[in-house]
Each structure stands twice: as C-alpha cells, then as structure tokens.
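Every protein chain but one is kept in place in this view of the complex.
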Amino acid sequence: MISFGPTEEQELIRETLREFAASELREAARPSDEASRLPDELLGKAWELGLASAAIPTEFGGDGTQRSPITNAIMLEELGHGCVSLAAAALSPSLFIHPLVDFGTEEQKREYLPLFTTSKYHAASLAFQEPSFTFDATNLKTFAEVKGDGYELSGRKRLVPMGDRASHFLVLARGGTREGLDDLEAFIVPRDAAGLTIAPELEKTMGLHSLPFVQLELDRVAVSAAARLGGADGIDGRRLLNSCRLGSAALALGLARAVMECAIPYAQERVAFGTPIARKQAIAFMLAEMQIEVNSMRWLIWKAASQLESGVDATRATTLAQTYVNRETMKIADNGVQVLGGHGFIRDYPMEMWYRNARTLTVLDGLCAL
Amino acid sequence: MISFGPTEEQELIRETLREFAASELREAARPSDEASRLPDELLGKAWELGLASAAIPTEFGGDGTQRSPITNAIMLEELGHGCVSLAAAALSPSLFIHPLVDFGTEEQKREYLPLFTTSKYHAASLAFQEPSFTFDATNLKTFAEVKGDGYELSGRKRLVPMGDRASHFLVLARGGTREGLDDLEAFIVPRDAAGLTIAPELEKTMGLHSLPFVQLELDRVAVSAAARLGGADGIDGRRLLNSCRLGSAALALGLARAVMECAIPYAQERVAFGTPIARKQAIAFMLAEMQIEVNSMRWLIWKAASQLESGVDATRATTLAQTYVNRETMKIADNGVQVLGGHGFIRDYPMEMWYRNARTLTVLDGLCAL
Amino acid sequence: MIDFELTELDQEILAEVRRQALICRKYARDLDENEAEFVPKELPEAKDFKNPFSLMSKHTEHDTPLSIMAMLVAAGASWGDYSVRMREDSGGLGNAALRASGTPEQIERWKDKRLAMAITEPSCGSDSKAIQTTAVLDGDEWIINGEKIFVTTGCRADGVVVWATLDKSAGRAGIKSFIIMKGAPGFEVTHKEKKLGIRADDTAAMVFKDCRIARDHLLGLNENIPKQGAGGFRAVMKTFNNTRPFVAAIGLGMAQAALDFTRDALAREGVEVDWDGGKHSRSAVQQELIEIEAEIEAGMLDALHASWLSGNGAPNNLEASIAKAKGGEVARTATSRCLELLGGLGITRDHLAEKWFRDARITDIYEGTGQIQRLIIAREILGYSSSELS
Partner (left out) sequence: MIDFELTELDQEILAEVRRQALICRKYARDLDENEAEFVPKELPEAKDFKNPFSLMSKHTEHDTPLSIMAMLVAAGASWGDYSVRMREDSGGLGNAALRASGTPEQIERWKDKRLAMAITEPSCGSDSKAIQTTAVLDGDEWIINGEKIFVTTGCRADGVVVWATLDKSAGRAGIKSFIIMKGAPGFEVTHKEKKLGIRADDTAAMVFKDCRIARDHLLGLNENIPKQGAGGFRAVMKTFNNTRPFVAAIGLGMAQAALDFTRDALAREGVEVDWDGGKHSRSAVQQELIEIEAEIEAGMLDALHASWLSGNGAPNNLEASIAKAKGGEVARTATSRCLELLGGLGITRDHLAEKWFRDARITDIYEGTGQIQRLIIAREILGYSSSELS
C-alpha cells in the first residue's frame, strides 16, 4: 500500500536529529573544515543519541529496535543537513555494524557487536575504494585467497573513512570463485593484523575535511575462516553495496536541502537593481528547481530504502536513486553557489564548503550504511 | 591562421540562398508537410541554383569551382533555415555526387557525373541506414562478397532518401576484410539491378514528410568490379561519413536558427499578465540560450568542415560537432515549442513541424553531404 | 508507514488497466493518422472491458487509497494510448470544476454530462486576469460574449464550463464559471485544431455571441464580486490542484511506454542494463536507459506524493505544481531521449514510439506550462504573492 507517511516514532527521531544537526553539527562544520580536524567531543555527543546501538539487537547489548533502513534514511537526511562530513564521521561505525547485523554469524555478532554498545564512540570502518580511476565494485583488485583453514588478503584500499582510529576494518575483496558481485566477500580485519599497513591519506581530500581517511595496504594478510563475514554463507554483496550507496545518497539529500534553505533567505535579502534577487525569475526558478529535486530525491531514496527494509533486491532502485541523487545534488550545490554569487565563492559563507562536500560525497560510495 | 570571416563569394552565396529559402522553401514547407508530398517544381528551382553542379569539375560538365565543404556548410544552414525536409530533398544528389568527386576513379566520374549537369533535377542517393535499432556504421550488416571479377551485395537498407526516383544508389557495405570503418566500401548500384527490391517506407516518418524514403532489399545483387567506388583503392569511409554527418548538422543548425527567429518575435508580441512574455527572464533566458547555442553550433560545424576542406582527418571534429548539434538542436526546438505554448502544439504555426523535423533529422546521418 | 509496495488488489486493478491499454494500443496508429475520435466503448473488445475502479469495491484500508490509485490508473491507461483515458471517464476538466464549485443541485443536474473546460482566449494563456469573455445579467439570463481556444474535448463534450468576467475592473474577483450546454443560442464550436500530437483527441475553438443561458447556470450561484482578494477564484484554482498531478501521471504513462518499448527493442538486439555494474561497466546506451528510468520514477513518485497529500486532505498546492513541473519535463525529455536511443527506426511510423513523443509534448504546456508551475513553486517557498513574483 503506497504511503508517504512516516510513523510517529520516525517523526520523533527526525525532530530530535534536526535539532542536533542545527545546534551541534552546523556549528562545528566550518571550524572543522578549516582545521581539517574532527572534534572528538562531537563524536561523543552523537554517540549518545544511540545511532549505533539502535541497529544492534538487545541480545548483543544494543537497543534492539528493528533495524530500519527507512528510519536511517530519515536520520541521515537530517544529519547531512547539519554537516555531511561530521555526519559521516559519526556514522561510519554503521559501515561495520550494519553488515554484521545483516550477514554476521552468531559468533561474529557476539564477538564484535558489543564493542559498539558502550557509552563511548567506537570506530570501525569499511575498506572498499581502491587506487584506480576506473574503480568498479564488480571488478575489485583486492583478493582473498584460501590458505589452509583461513584466507590471505592482498590488495590496496584507499579513502577508508575513520581509518585513523578504527579498531577493525571490514575489507571487501573478491573471492575469485564467482562472477561480478556474486564474488564479493567481506573480511573482518583487526587494525593490528600482520601485513596490514595503514597510512593516512597524506594529501587529504577536497571536501569532507573533518573526516579522516586512510589508505590500507594488505600484503598477504592472514585471517582465520571465522573472519569471513557470514561464515560459510558469505554475504549478499548487492545488499551491502545498496546499503552503503543509499547511506551516501541520504546524506547528500540533507546537504542539498541545506543548500536550498540557505539560498532562499539569501535571495530574499540580497537586493540588486533595486529588488530582491529572489523576485527575478532566473533566481526564483533555480530555487523552485531545488525544491522539485529535493522532493524527488527523497522519494527515490525512500523507495529504495523500503525495498532494502522489506528484504527484496533493491539493486535497481538503488542504482536509480544514486544516479539521480548524485547528479541533482551536484546541480543544486552548483546553483547554490551561483545564487550567492561572490558570496558563494568565499569561506565566510557555508556554500563553498557544501559545494566541495557535494562533489566529494557524490563520487564516494560507502561513507555510512543505511 | 584563425579567422571567422567568410569570403565575399561565400557571403554572396549565403545571401542568394537566404532569399531562396525565405521565398521558396519556407512557403512550401507546411503544405508539403501536411500532404507528405514533394513539389517537383521546387526541386527544379533549387536545381537551377547550381547546387549540384558546383561540386562537379568542368571536365565532367560541372561548374568546376573547388568543392568546398565550408561553403556547403554555409549553404546548408540557409536552406535548412527555409525547410530541412525540402532542403534534404533538393540536396540528396550530393550523397552520390560528392563521394564520386572525392573517391571516384576517372572512369566512374566520366560515367556518372554528367548525369547531374543537365538542367533537370536528377535523383541519386546513398543507402546507409539499416533495419536495426542498434545500427552503427562500424558494424554494417550489408556485405559485399567477391564473386568472380565482381561483387555480390546482400543486405537490407532503410530510410534511403529520394529512393523513389533515384537512378542510382551508392550502397555502403562491409568488405569483410578489415576492421571497423576501414572495412567500409561503397558500390554504385543502378535502380534496375537484378536482385534489388525497392519498397517505399510504407509507414512514413514522423518528420521530414516531404522527403520520400525507401527501403532496399539486396538479394545477392551482382555488380562488376567497376561498380566499387574508388576502384582498387576503395574509399576513405571516415571522410564519407564525416561529410554526411556534417551535412545533416548544417541543416540542423539552419533549423535551430529558424526556431529562434520565430520564437523571438512571438515572445515580443505575446502578452501575458500584462507584459510581453519576452520581458520575463524565464522566456528571455531561453531565447538567450538559443542564441548562444546557434553560434556555438555554427563554429563547431565550420571547424570540422574546414578540416574536411583541407583534407586532414575530420573524424574527431565531426563527432564533436554532431554530438553537440544533435543535442542542442533538439533542445532549441523543444524550447521553441515551449515559448509558443499552446501555439507550439498546433499546426497553424511552423513550430510543431520543426519539432518533428528536428527529432527526425538528428537521428539520421546521411541526408546530404557537405 | 512509508511504503511503496502494491497490494494484490492494487495489482489486480492495474493489470486490468494494462489489459485494456494493450487492446486500445492496436487502434492508436490508425486513429492518430485519421485524427479521429476514439471511443473505446465501441471497440469490438470493449464488451469485456471492466471499469478498473469497480474493482475498488473490494478495497480495504490496507490497499492503496483511491487518490493514489487514480494516478496509477491514469498512467496505466495512457501507457496504452493517450486517448484511451480521455474517452473512458465520464468527462473532462469541466466535470472536475463542477464537482469543486457547483451547488449540490448543480452537481446532481449535470453529473452525467461530459463537460469541457474553456479558459484560454486568443490573447491570454495562463493569465486569467486578462480574460475578455464577459457575462452580463439580463433579467433571468446571462448573456455571454467572447472567444475561447484550446478547449480540450470541446467538440465531443455535451457542454462547457466557461470562465467569464462580470466586471473587468475587478480582476480575478470578477471571474465566474458558467455551464453552457451545446445548443445554447449563440454558442458555436468554430474550429477543431490540427495538432502535433493527441490527434485523436479534439481541441476546440469556440465563440459565444450574445449567448443566452439561464441565471442558474452560474456555478456556485454566487453573483457577488468581493471587494478584496480573488473571491471564488481560489476555489476555482483548487480544481487544478487535483488535476495537476493527474495530468503529470498521464504524461508519465506515455514516457513509460516509450521507455518500455525502447528497452525491449534494444534488448532484442542484445543491449540490456546490467544493474550490478558501476559507471565504468556501462555502455553509453545503458547509462541513458538508467537515467531515463530514474527521471520517470522521480516524476511518478512526485505525482503519487501530491495525490497522497490530497487523499489525506492535506494542502498540496506546492506538491501539485512540483508533480506537474517534473512530470511535464520528464514527459517531453524522456520520450525524446528514447527516440534518440532508437535511432533511425524510431522515427518511422512503424512503431508508436514517435507518436508517444508527439503526444507527450502537451504535458508541459496544458493546464499551466512548466514555467507557470515553477512560478507557483517559487511563490510557495518564498512566501511571495503573485505580484511580488510575476
């Protein structure tokens, strides 16, 4: 039955996070960007909202509510509205937790989920991106080879979020036994694994300055059979990717809405040629276009998230949503800069930061999971 | 030396054709479209302008001026400004004449070029398009097989312009001996060749109503070795295709300019909400966009044509021009309809015809040659 | 609860719509070529046609509500052929206006008539303030004088709802809606437009020359001209709130038809989207198919959202215009992009793709162009009046 109505609980969560985003994230966004520094106290505050433990069943110490991709999409939009960079940092443990909840064996859940149920932010991450301009999930260059009872992982990963402090990485690799996404496997690799070299992204990124990225080099990293996520069953690679892609898309939606909500009052206040620029069709139509696309993006994300939630294959819906959201977010951020003109180009306003963040976010999958 | 200045002769030709297009083509365009009928008398008048014989050297009875793709681009823009459908009909012999001038052996030129130097319009055409939705010039399904001293041609062609009256077809086929465009060959096939079946396009086309198209079926059509264009040397398939693609692009440019020049006065005269709609930024910016792209298209076409003229490989420049022109022409025609609103949708105005013609023209290569 | 799944009943209804649509499609080409009226009830197959909405009797609160189903049914019908939809239901925009603004007696009196809506005049588009058609009360009769164009289904309708002004100096507040039935003295349909598309659908031009109608033919019966504000005009405009997403859905049905045809045609030649791959494993054509599908999906969700709001009695002026703006744009661009993908064969009249391209183009023009919709959206989000942003 088609409905666009959030539950009362979802409305409540939305309100809470909207306030948090406005009071905490938005405030910290610019200083963190300028300093390329992630404020630890903010991670702590975000953690207290229970973002991580909400997805963890009570039996493993979590809050046990049903893991809901739709609720997550609503949450991520709000956090992204505050600051996508800080939001991604706060939520990056979901890259580890959600796949574990979705695919982990009983033992894996018991071993790792409790890490995230204490009162202190605990970092873990997903290693997905690789050092190739033609990087494609169907064609990873990181391989897992069966060695004895376990596996040996070899390859290079880049742009691993929160990798500077993650205690564990979920490393995506090819098993080499099947085709395309069917061949996708995930391995739990502790930070101190032999053969794993972690280096910061020395040159940093254009946007998302407050999100620390690292590079991983896996030189025949030996892991036990128990490190293979899902054990003998492995994972549903499509579901994992869809979850990550929709996570980024929901953040982007929040960013796009932030741009719009900044451009509207600016255009109303800014007077040129004797009249507020918002009263000029060229500007007014740009703003209208933003509203059209913010709405459209949200429904595409919700539809894909609802498929993820009901367990049907959401690959097609996710591809549609991601393709659309990446393009429209960038267009909105670009037009946001244009509405502000010179003020869109200087760092006194948040717009140029959003422009950089939009372009950075929309070329990366896997900054958080839905 | 970079220059955008036409020669005096080119200016003169432009003026002449602009007048002809305005007085003859524009007048006949709508009645021909409604009746799906090509007025013979118009073909005669166009022929008298010497469009065909200009490219034919004096030794073969032509006017002998240097064949100039740049001049042709200027001409085609003007004729397309009048009516692309009638212009394509008037110029379709160029599809046969220009390749013959460019690649024909001495014997081939002597035999066929004089057909076009009389005072009466003489139809010949190029058979290129095939019955496949994934049609691609690098992958033709019409083959030429060596049989004895000659060749046997087999395959199916569609949308052959002026095929209802063409005395000869230049049939594009694969030789089967080389890769991609290097394998492209052209054969001169008379209308009455054994094994050649000519059928009208029963269902007609959405636009270009006055241009008669036919389908060809080649069932082991035997031709002599002398029918192979260029003899033992064959042809430069790239040059042939570039010439055809730029021909269509130049026509499209004329059409786009016609749309703009109709939309501008309409928007100035049409009053809504108490003011001419041209004074609203939403409309004014659409018109400005049309002018930007009409200019941009013209320079891209001229640049590619100048490469064709100087004999260097114009494939890259042609691809850029064609890609750009196809997209922008369609956008201009689409916005032209939008500026006229309801009047853009009814057949009292030329706009809806240009919209159909634009979409039709921009999916077909090879309606005339530059 | 946020949900996008169709229930079994939803699917059953839409399956019936599609079954009929496929039958009607067989006649579409011929009717277009002949610019002929299209009455599905007279098709040989029509005796088996069920009214899809009759299946709604089985409807429970777990099924998708009627407001949303109406969009899906509209898109499903125009997926077959644009004209099918127009012929199936009992009337056009005029009936919607009657339901929105008529008194209970008026609604009862004319509910079974097919009513077109006559707004546009030769010198005004969406600018209702500029309406020149006048209504003057003469005893117990109104005398109507004026000219209307672009009256959809104006030829075959039983009557027309006409916008006319009681007092030009009063602006919008002076505009009233009148029901004028065919046969009224001085009412003449002068012209049937020849069009780019929707050719099997009549578009009329009409003249009212001292046309006399009874006093009770004023919709709503309110003869007052309020001193301030737009008077009943707002209520009249509400009619359009409901039709805007509907019109978008119709356009999107055609866009979906074009995409489905294109996808099938290309798939038969081995070109299909691999949904697993990223941008580096896609062909240019696959990428284009994905983008077109995303556009249509976005437009359809906007239409469903606007109708979901209205079904809940929530205001949806903003969302109705979003749906119409997006739907109108998608209808024109998606069909055009499909033709580009199909190449030369797509523009032949062998297939209906070229017809859908022509038919769909009206979506961004009628019932308020995309530009008008963007003005409405911008005014809503900026809190501007129509004089502050014009």
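We call the chains A, B and C, going by the order they appear; numbering starts again at 1 in every chain.
One rule holds for everything that comes next: a residue touches a chain if its C-beta (ideal position, glycine included) is under 8 Å from a C-beta of that chain, and two chains touch if they have at least 3 such contacts.
Remember, it's a predicted structure, so these values are computed and weren't measured experimentally.
Considering B:15, B:136 or B:233, the position touching the chain not shown turns out to be B:136 (whole complex). Across A:44, A:131 or A:176, the single residue that touches the chain missing here is A:131. From the options A:49, A:198, A:226 or A:363, the residue with contact to the unseen chain in the full assembly is A:363.
Touch with the chain omitted from the figure is made, among A:2, A:159 or A:369, by A:159. Listed here are the chain A residues that touch the chain not shown: 129, 131-135, 158-159, 201, 203-207, 270-274, 280, 282-283, 326, 330, 334, 337-338, 341-342, 344-348, 352, 355-356, 359-360, 362-364.
For chain C, the residues touching the chain absent from view are 271, 279-280, 282-287. For chain B, the residues touching the chain absent from view are 1-7, 10, 70, 134-139, 180-181, 238, 264, 267-268, 278-279, 281, 284-285, 287-289, 291-292, 295-297, 299-300, 302-303, 306-307, 310, 315-316, 319-321, 323-324.
The rule is simple: only the chains that are shown with their structure count from here on.
In the absence of chain C, chains linked through touching still make up one piece. Averaged C-alpha coordinates give centres for chain A and chain B that are 51 Å from one another.
Distance between chain centres (mean CA atoms), chain B to chain C: 38 Å. Under the contact definition stated at the top, the residues of chain C that touch 2 or more other chains are 371, 374.
Along chain A, residues 281, 285 each make contact with two or more other chains.
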